Structure formats: C-alpha cells, structure tokens
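Note that one protein chain is taken out, while the other chains of the complex remain in position.
Labels for the chains are A, B and C, by order of writing; each one numbers its residues from 1.
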Amino acid sequence: MITILLLLIVIGSTYALFSRDLLHSTIALSMTSVVSALIFYLLHAPDVAITEAAVGAGLSTVIFIWIIKHTKRSDP
Amino acid sequence: MTKLMGIVSLLLLSAVLGPIIITEHPWSQNARDFLLHNGYRDTGASNLVSAIYLGYRAYDTIGETIVLLAAVTGAVFLIKGFGSSHQAPVPSYKRGAIRTNIISMTTGKLAPVVMLFGWYVMFFGHQSPGGGFQGGVVLASGMLFIALGREHHKRDSQLTKKRLHRIEVLSLWLILLLVCIPLTLGAAILENPLTKIGDSIPRVIYIIGFNMAIGLKVGSGLSILGLLMMDMQHDD
Amino acid sequence: MNSENLIVIQIVLPLSGAALCFVSKLLKSQTLQRLIDWFAAFLGLFVPLGLLFFLYPAVSQHPIQFYVGNQHPLIGIELRFDGVSWLLNVMGFITAATSWLYSRTAGPHTPEFSALFLIQTFALTATASSADLFNLFVCFEILGIASYALTAFSGKGRAFMAAFSYMAVSSTAMAIFLIGVFGIYRITGALSYDGIARYITRITTEAQIVGLGLSLVCIVIATAVRVAILPVYGWLPEAHATAPHAISAVLSGVLIKVPLFALGRFLFLLMSNVSAIDIVFKEILDVLKLSGTLTALVAVIFALSQRDVKRLLAYHSISQIGYVVSAWAIASPMAIAAAWMHAFYHALFKGLLFLSVGTVIDASGSKDVYTIRGAYKVGLIPTIAFFVGALSISAFPPFNGFASKAAIFYLHKGSWEYIILSIASVGTIASMIKLSRMFIPEGKSAKARPEYNPNILVLKPVTGFWLKVSLVIFALACVMGGLFSKEMGRLAGLLVGTETNPVPTHLFTLNSIKGTLSLLAQGVLLYLFVISLPGKYITHKIETRQPSFAGLLFAFSLGIGLLGTLVLLRH
Partner (left out) sequence: MMINRILLLCLFLLGFYGLMVLKNLVKKVFALSIQNSAVILLFIVEGSRIGDHAPILSEDQVRYVDPIPQALMLTAIVVGICVTALALALVYRLYQKYESLNVEEIQRKANNE
C-alpha cells in the first residue's frame, strides 16, 4: 500500500518538475504533499500528518500560486 | 552540457547515498522503550511526540521558532522591498475585482470553523495529535479565510497588520518568558518548573503554555506573510 | 547561578536582543527606536562578552557538559561548553559587536537588520556549544536563514542571485546532512555525541561500518559547504562581495569558521575512543587537510585575477580558511590551538580590510581596483586601518597575521604543505600590493597608465563617528594580537588542553625576518608579472569565467563522490 502511494509521489514530483505550465506543477506538488500526509497517517504518525497537510498542501501551495501570479506562469 | 553533469552527479550521489538508504539495518528501539516507561512521568503529556517536541528537546523547538521568525522577517522585508513594490505595474484586473460572491460567502462561513479547529489543535496538543506549530498554521489559514471572506474594501478595518505585529512580538516575549521562568524557581533553563513545586499542579501546564505561545507566534507570523501576499496592491 | 545556567543565558541573550529589536520596530518615534536598538545590541552583543570572563575559570579546569533543562541523557539535548567554544564565542562576539558598530553609520539602519544580525549571533553561540547532532542541524539552519536574508539586505540585484545560489547549495547540503543523521541514528539509536561515542565502540559487522562511515561522509561534506573549502566554495565570492560591508566582515570573519570547529568537536570526540571506524576518521581528515592546502593556493590565484575589490577580498577569505583547515585537520590539540589562533586573527584583519575597503567603495562609488585612485582622501583612519589590515594579512612581523601564520607553518614543518602554503602567502602579498593601488595619488603616473579614465572619482573625507570607532577597534586588536601573540598562544593552548604553546618560541629572530623579506620580494615579483601583458591575459581569462549554478552542485557531488568512494574502497 505504501509502495503504491510512494510511486504516486514520485510520478507527481516528476510531472511537477518537467511540466510546461507552473500552475499544473503547483497542483501536482500539493497533490504529492496530500499523498505524503496520507502516508504519514497510515504509518501511525498523526502529528506529522497534520503538519504536512497544513504546511505542504496549505501554505506552500498559497506561496507558489502567489509567486506565479506575480511572475510568469509558463516555463520557457 | 548541464544534462551530462546532472547524470554524472546522480551516479556519484547514488553510489554514496545508496548504501545508507537501501541497506537493511535493525532500527534501534532503546529510545522508544525508555519513553514508553517514563515519558508520561517526566513531562505529563500522553502524546509522546509532544513530550519530546516540547519537553525533552524544547531547545530544538526554540531554534525552530527562531528559524520561522527569521524567515518571515526576511521574506516580509524583501517582498515589501525598499518601497519599490509599488512601482511594480499592477494591471487593473488584479485589483480583486474577480472576487465573486461565492468566494466571499464560503470563506466567510468557513472561517470560524477553521479557527475553532486551529484553537483545538493548539490547546490539546499534549493529548491528541497536534501542538503549537500545527495549530498556528491552521490559525493562519483561518485568518486568511477571514480576510478573503469580507468584501474587498471592508477587509482592512479589523485585521490591520499593526495588531498582528503586536501579537507576534507579544508571543515572542511570552516564549522567552517561558524559557526563563524555571530560573526563578531554582530549576535549570527549559526544565519543567512544576517538578520543583511538587505534584499539586500537573506538569503538563508547562507544555500547554509552550503550545499556546508557539501557536500564537506561528499564527501571527504566517498571517502577516499571507496578508502581505494577498493584498499586494495597498499596504497599511 | 551555576555555570550551566550562565552558558544557556549567554546563548539566550542575543535572542532577547533580537526580541527587543522587534519591539522597537513597532514604535513610531525615531529616537526611541534608535535607543532601543542600542540597548538591544548592548544586551545581545556586549553583555555576553562580559559573561565570558565569568565563565573562564570554570572552563579552564574541565569542559562543562550537561543536558539542556536537566533532561534525561538518552533523549535530551547535550551541550558541551569546553575551551574551544569559549574561544569561538570570544571571536564571534568581538567581530559581531565591532561590525555592528560599523553598520550604525554605513550599513542598513532598519530594526529588521539589527534583529536578523542578533539572530545570527544567537546561532553562532548556539553552534559553538551544541553537542547534539540534530541540534547542530537546527543551528546550521538558523545560521543559514539569517545569512541569506542579511546578504539580500544590500538590495542589489547580484545580492539576490548570490543569496539564492548560496541558499540552494546549502539547503541541498542540509538535506544530505539529515540523511547522515538518519544513518547514524538508525544504527546507534542516540543523537547526542556522548551516546553515539559510547555506542560506536560496540559496532562490529561490516555493514554497520560502511553505513556509519558513509553517514560521516555526508555530515562532513555538508559542513564543508558552509566552511567553503576546495570543491564547494563557489557560492562564497558572490555572496560576500554583494553583502553589506558589516555583513561581509561577519560572514568572512566568523560564519565560515564556527561550523568547522563544531564539526571538529563531533569528529575529535568520536575519535577519542578506539573503534572499528578509526580508519574512516583518518581518511576523512587526510582528505580535508589536502583540500585545505589546495584551497589556499587556488583561491589566491583567483584573488589575484579579480577586478572587483570585494570579490578579491572574498577569495582571500577562502584561501585563509584553507590555511585554517590544513592546520585543523592534523587534529592534535596544538594544531587546533594554532588553527583557532589563525581563525581569530583572520576574523580581525579580514574584518578590518572589508570595512576599510567598504568605506573607500562607498565614498568612490566604483568597485574596480583599476579605476579607484587617491583613496587616502577618504580620511586618515580608514587609510591607516587598510594598511594595518594589509600588512597583517601578508604576515609582517609586528602584526597578528605574522604570529598565527608562523604557528601554522611551524605545524607543517618539512612537509609538502609547507611549500604550497608559502607559495600561497607569496600570492597573498602580491594581491595586497594590487589592492593598495587604490591609495596611489592620482598624480602624473595615473594619467600615463593606459587604462586611465577621464572621470577620476573625487573622494570626499568620510564622516561618521561609529565607523571610525569600529575601524580603530579592529586595528588595535590586530596590533595587540601581534605584540602579545605569545600570551594568546598560551591561552589558546591552555583552553584546548595542551601545554605546548602553538606560537613558535623563535618568533622575532633574525631568520624569520629574513624569511618575511624573501616572501615580500617574491610577492613584488609576482605582482609585476600579473601587471605584465601575459599576466593580464591569464587574469582576464580567469576573471571572466562564468560562475554557473549547475557548476556549484556538480562540484558538491564531486566532493561527496570522492569522499564516499574512499570509504567504499576500504570495505
């Protein structure tokens, strides 16, 4: 079960790094943090799950979307 | 050219990090067994992670709060810039006109629920999962919900940044106070002072105090950053 | 108030100073703000210096080792305040206090600057006395975050790029540091140095030896990024050249040395008891000694070819840290005392050079060593300060550089490092001559020079009381350090735990003077070569080499690959 979720995270991260549109990669990145929060919950680490969900999905997505709004959205 | 460098460095790194990460080693259990027996007795917190995070290794948590403080101060100073942020040409459509009723309605209604959850996570950090930092982040997102929820122009009346700055400085001083209180009772710095008073007062109060101070600090710091990022058009 | 509380109070004081600066940020009136800033700096920088003298008697007998808050040794955070931390704190507070005084006239005045400056000082003291692996990680992060933000305070475009590449390289290094902590915790089950040292004697199986050895490699290379030795120094010139002058002085003076001695505490403690991985320690220290010596030489060559004055000084910091690492890697108590002496004296004269050259740059507006002329017009104190700094970095007898470099050369007697380090010091003298071209009067000779440019910059004498005070303090410290080098050597030796004085006894004899003069002659010859046509071609080629971002990380992976394969080949 954990292996499937880890595979999902690796795929999400590769898409986040190599996609043309930065907004898609931000969404892919926040998806990976939600999945990693799920992994933490399954591995009996509730504290880290709440933190990863609040920070990874919540805060870093807000910051990345702010930077995209104020700079360019497409990569090259 | 850089792709070639990238591949070579990947090979080097996997040669070094591979044996550390991939080889099978039995995980040492003496730390867990020790905590199982006298984690509750020493710190009074039944959530062992909070016991470590705010009891045994509170010095790391102080360092971590200072990392957050330095990062928020640096980021706010850089984003506000030297008054140059206003020269950035802000096209008209960005002036918040796109905030439809749906956003105002939902975030307005959701804000109290999120804030309540934030306070709960902060206060019950020692028993249920959660604690100072997680509560602070949820509180900060609650503040952003409130800011989103109000109509564009009325937003600045209550949530002036001055009040948030005051909360942040107050909670920083509260943390410093909590660090130094044990000195007055003859205990070492960051030692649980209630162990000196005897068993009348439960020891967990010291951890709850830390949870509150750190939660306020993180919540106000990140709200300042979030509010600054949200309404880039006009600062206070 | 026993000494344990005194140590933690000394760490918390800069923090309370920073909190005071945040209070002053809220106030409206300027005078009240400046008053509170001054009180915060007094509380955070000058009071701990006083506390150090109270701590001296306790530290000189035996190192003070305790757990923060009397927590249980298995879980709690161990702090170890021994002679080396006392010496590091002396170096850190003196340099920080004097550079902060300089920033009162020249540097940024905002309360955020003082707050981040005090947080950086808090990180310095915390790193100097931390004896717990994860606590070391947190202290390195505070050190990093504060210096990225402070580097970006100068507001120049290049400063943001420099801060970004510094941040990218060291947060990758910190991720690999965490993997090293993971490797060690998984096997030993303890995070404090005491627990790890106790457990290391019991490891036997081959897999454990390889696992621990590679984790040590990760931790050493991650600290090497912060210490900026050979493979991984690429971020330093850009960061130190574009930072505000007060910050460049602290960055070059203290921030690249405290991680080295903190790593030293970890490695030397683990080496003290016999274990199966002693060979790994020996190999790592040999590689560090080799890379330190080569850094001293390579960085001087780069320094000689720079046009930007502050980049020249930044490359010099890398070459001087190369000296310190080559001495530190010998790992005997006398070597550590000699390494600390050179580190402390380097903090003094490099701070002096950065501040005086910074004054000249601010007055003249240009940073190019070929166009600034008649820098003496800036004022008597900055000029004297510059020449005191230049003479002490080139190791001239009365000044402090002479004593500490003699100590390091004495350590390397008769080995190949001796030759390479003396070539590097010849390069140092040549680049100092190049740097002092700024003080040539604009007279006829400048007009005849081919690169004479019409808009010779009119330099006005610099006013600013605190600027002059900080330059005088640094200059006095350099001169006193040189004259009383024997006592300083004995103090350092006593605190590190060796009776032998690292400063050689025959310091001011005839042949050492002769040696210095021969070095001076070679330096002038090298300078004339650099000015000549082939020399100018080579230096131009070196100087315009583009510092690529991927190059930094590639050098980092080369470094970790080299150390890692060394350990893997053994087993």
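Just so we're on the same page, a residue touches a chain if its C-beta (ideal position, glycine included) is under 8 Å from a C-beta of that chain, and two chains touch if they have at least 3 such contacts.
Computed from a predicted model, the values in this text were never measured in an experiment.
The chain we do not see here touches A, B, C in the full complex. The hidden chain makes contact, of the residues C:281, C:409, C:439 or C:554, with C:554. Of B:57, B:165 or B:203, it is B:57 that touches the chain left out of the display. Within the complete assembly, residues 2-3, 6-7, 9-10, 13-14, 16-17, 22, 25, 29, 32-33, 36, 39-40, 43-48, 51-52, 55-56, 59-60, 63-64, 66-68, 70-72, 75-76 of chain A touch the chain that is not shown.
Residues of chain B that touch the chain left out of the display are 2-3, 5-6, 9-10, 13-14, 17-18, 21-22, 24, 27, 29, 31-32, 35-36, 39-40, 46-49, 51-53, 57, 60-61, 63-64, 67-68, 70-72, 74-75, 78-79, 81, 84-85, 88, 127-129, 131, 133, 225. Listed for chain C, the residues touching the missing chain in the whole complex are 75, 134, 138, 141, 145, 148-149, 152, 157-158, 160-161, 163-164, 167-168, 171-172, 174-175, 178-179, 181-182, 185-186, 191, 546-550, 553-554, 557.
The definition used in the following text is that only the chains that are shown with their structure count from here on.
By the count of C-beta pairs in contact, the leading chain pair is B-C. Chain A and chain B, compared by their mean Cα positions, are separated by 19 Å. With centres set at the average Cα position, the gap from chain B to chain C is 32 Å.
Residue positions of chain B with contacts to 2 or more other chains are absent. In the complex of the two chains, the chain B residues touching chain C come out as 2, 5-6, 8-10, 12-13, 15-17, 19-21, 23, 25, 27-31, 34-35, 38, 42, 52, 55-60, 62-64, 66-67, 69-71, 73-74, 77-78, 82, 162, 165-166, 168-169, 172-173, 176, 179-180, 182-183, 187-192. Note for the complex: chain A touches chain B at residues 46-47, 49-51, 54-55, 58-59, 62-63, 66, 69-70.
Chain contact summary for the complex, chain B toward chain A: residues 47, 49-50, 53, 88, 94, 121, 129-131, 133-134, 137-138, 140-141, 144, 222, 226, 229-230, 232.
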